[in-house]
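Okay, so here's the structure we're looking at.
Apart from one protein chain that is not included, each protein chain of the complex appears where it belongs.
Should a chain be cited, it is by its letter among A, B and C, assigned in written order, with residues numbered from 1 in that chain.
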Amino acid sequence: MQVLTRFGISLEKKLLKNFDRHIQGKNYHNRSEAIRDLIRKELVNQEWAEGKEVAGAITIVYDHHKRELMGRLTDIQHDFNQLIIANQHVHLSHDNCLETIVVKGKAGEINKLADKLKSQKGVKYSTLSIATTARTL
Amino acid sequence: MQVLTRFGISLEKKLLKNFDRHIQGKNYHNRSEAIRDLIRKELVNQEWAEGKEVAGAITIVYDHHKRELMGRLTDIQHDFNQLIIANQHVHLSHDNCLETIVVKGKAGEINKLADKLKSQKGVKYSTLSIATTARTL
Amino acid sequence: MQVLTRFGISLEKKLLKNFDRHIQGKNYHNRSEAIRDLIRKELVNQEWAEGKEVAGAITIVYDHHKRELMGRLTDIQHDFNQLIIANQHVHLSHDNCLETIVVKGKAGEINKLADKLKSQKGVKYSTLSIATTARTL
Partner (left out) sequence: MQVLTRFGISLEKKLLKNFDRHIQGKNYHNRSEAIRDLIRKELVNQEWAEGKEVAGAITIVYDHHKRELMGRLTDIQHDFNQLIIANQHVHLSHDNCLETIVVKGKAGEINKLADKLKSQKGVKYSTLSIATTARTL
């Protein structure tokens, strides 16, 4: 259980009114939670920019009919097994699969793995979603 | 199996040289595959901008000690069950979990679900990774 | 002169410590100003997402030797003159120019203008920088 601390900030009245309206539209119940989310997002971006130990998810969409592709994807994941925590496979349609791969490690290493997967023939789309181990949040 | 078509494009010599060097660094074996990836990424961004039927992955990092959070996250997912294909849970550390939720549906609906999950107290980080059903790719 | 209002927010102690360290590295003198910037950035993104009246800057880099390009760029800007406030031209090198075009209007119209400029042959790079009229900030 983490210790909470409380402090005051000052804001232009009009800005606060507009922020309150905005976060209501985004389902927030109170300002503190919305501001905490902005702060945490800022810090997570910084972790990645500095190449820190991070977590993330790689999403790939591919055609499982492509000969040997699934074998190659598995080989690559085993080459980087120290980064990979788990993966999940979904059948999008007759031809296409979507896979999410949860990763944890140095930002630079994760980028390398993501590039490697993305460049494979038959992988139609791939993106790296940055997240965090939350150690500093 | 999709039919391939072939066409020519012209490029400044220097630009092509720099592109070839760049894609080698990104693990591509040939230009066609690298250019296909650029084209598909452009089209996926467009699908989302136009609110089309898309696929994606929501990643959330949360503290499972927060009272009732896991129950609320499950309730929300059931409210949006028509969008959710599967989810995967990973234990990041003693306190923190990371979950990836694979979604498919209208871009606007997926954004609403992502906002709802993100705004919950105890969710420390959340991001929506846009992907595609690959129907048009 | 705008009226300031003051309110309190609560944060985990560790998160606050990390945020304080982060904003010091970004040159902020106090938390309020850093949090105001996060809030305003969030609201500006929302203005663009909702197609509101916004301001921005289009940056284009082009080769001024391309025959007729400068004439075409000027024609396009005149077609959209109700959106354009001012522009500025810089000589980057013997061949290349960089131009910034300050725009104000509906987000959708500005995107159209940016697309039009970007698609011209000889324009090597173009990007739209979203900003704000600051009416709600």
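Assorted remarks:
Just so we're on the same page, a contact is a pair of C-beta atoms (placed from the backbone, for glycine too) under 8 Å apart; a residue touches a chain by one contact, two chains touch by 3 or more.
Because the structure is predicted, anything quoted here is derived from the model rather than measured.
In the whole complex the chain that is left out makes contact with B, C.
Seen from chain B, the chain kept out of the figure touches residues 2-16, 18-19, 22, 31-32, 35-36, 38-40, 42-43, 46, 136-137.
Residues of chain C that touch the chain left out of view are 1, 23, 26-29, 33-34, 37, 40-41, 44, 55-57, 59, 61, 63, 65, 85-88, 90, 92-93, 95-96, 98, 100, 102, 104, 115-116, 118-119, 121, 124-127, 129-135, 137.
Convention: only the chains that are shown with their structure count from here on.
If each chain is drawn as a node and touching chains are joined, the picture is a simple open line. Of all residue numbers seen at the chain A-chain B contact, over half occur in both copies; the interface is built from largely matching residues. Here the CA centre of chain B is 25 Å from the CA centre of chain C. Per-chain CA centroids place chain A at a distance of 9 Å from chain B. The multi-chain contact residues of chain A, meaning those touching 2 or more other chains, are 40, 137.
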